[in-house]
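The structure under discussion appears below in the form of structure tokens.
The complex appears here minus one protein chain, its other protein chains still in place.
Right after this comes subunit A.
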Amino acid sequence: MRTQKPFKSAAALAAAAALGLAACSTPDSDESVPGVTDDTVTIGTHQPLTGPAAAGYATISAATAAYFEYVNANGGINGREIEYLVKDDGYDPSATQSAVRELVTEEKVFAIVNGLGTPTHSAVLDYLDQQSVPDLFVSSGSLTWNQPDVYENTFAFNADYVTEGAALAQYAVDQQPDAKICVLGQDDDYGDGIIEGVETVLGSNAVTDVQVYSTSAEDLTAQMGAMMAAGCEVNVLGTINGFTAMAVGTAAQMEWFPKWYVSSSGADYPTLAGYLGADLAPQLLQGMVSVNYLPFSPDGEWVALFEEINAEYNDGAPFTGNTVFGMSVGYLFAEALAAAGDDPTRESLVAAIESGDLVGNGIVPLSFAEGDHAAYRSVGITVVNEGVQDYVGTTYEVGAGSVSAVEPNPVPLANEGIPGS
């Protein structure tokens, strides 16, 4: 401190020099794999447990943790239990920085799994690359995560937003060829991706109106007003859950009821119903179209398993799309870890994912391969009918600038949802 007297400073300097011999910050030279012991594997994530995005996404990590508890209770993966450390970042990129550094340097995690958010995870992308930490299954559909040449350890989980935007626009065109289609997007990679996808299908001049908002915005009155004035009939939304609810609610207040086509990141029916109220949601969200790639059909075998796990290990928390998402991510990591061998290293984990052998639990198999770090290139259309959101069977595969209909090919449940062995 600046008021210290010189002799005190000298004494402290000597003490510091003595401590310096311990040199705790010196780069590690020991050979052991960070986060892996004989009977545990420690991984970490950053999630918005507080802040503006908490209401929409805070339940994801709880579901993932519950799935890992289920795996651990059944012997773990290759004899190792998975320890899942969740750090809150409040959806604030600077907080993500601190959270992830703590996970990597203090907790010495094996990998970062399912870090949530485009702006938040962008803040730590370079850091994780410099530290050679596997950065798996990022919870965001930005194209940023699929750059194997630059970020060789980073893998996406969501279908990317361009794919989602293109599939939504294609379905809109198939359903109502002459409708006026508009887009509302978040003012970052998320919204940009959705807009790009829609424009891929329609052509850039055929979109009737494009509006953007920022996550720090208080309301969407101006955007909804402009879209209503433009005569939009189909609104494609690249919005997070809270803003989807706000858009639908604001339009309803204006007594305007267009068709809603929403990206998977902002179209979780139970979560939206939480915002809009259980009595109004079935009417307001009737016919809402979205896309997905995870097994959340209410009568499917995966959902049955996940519901069991949710009841036993997650205190019976409300079962939503976030629950399916969180547990699917957990399943995918467990599958990757099982494939990484009896003595997993960071290299063998990344190699296992790049091998292309992982299938995941989606409605189509994963598309990971060497040189391709995107998880899903095909998405299925879902529609809300009388308060139930389910697949309608239409599935699109989005390639370079083109959208084609494909048959869904769901991955069956095996070995009670515990990979390996």
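What we mean here is this: a contact is a pair of C-beta atoms (placed from the backbone, for glycine too) under 8 Å apart; a residue touches a chain by one contact, two chains touch by 3 or more; residues count from 1.
Just so it is clear, contacts and distances are computed from a predicted model.
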I want to check something: the complex is missing a chain, and I'd like its UniProt protein name from "SpoVR family protein", "Amino acid/amide ABC transporter membrane protein 2 (HAAT family)", "Cytochrome bd oxidase subunit I" or "Aerotolerance regulator N-terminal domain-containing protein". "Amino acid/amide ABC transporter membrane protein 2 (HAAT family)"
Of the candidates A:88, A:160, A:209 or A:335, the residue in contact with the absent chain is A:88
Out of A:146, A:170, A:200 or A:215, the sole contact with the unshown chain comes from A:215
So which bits of subunit A touch the chain we can't see? 1-4, 6, 9, 12-13, 16-17, 19-27, 49-51, 62, 88, 90-95, 97-98, 101-102, 105-106, 118-119, 122-123, 126-127, 130, 187-189, 214-216, 315
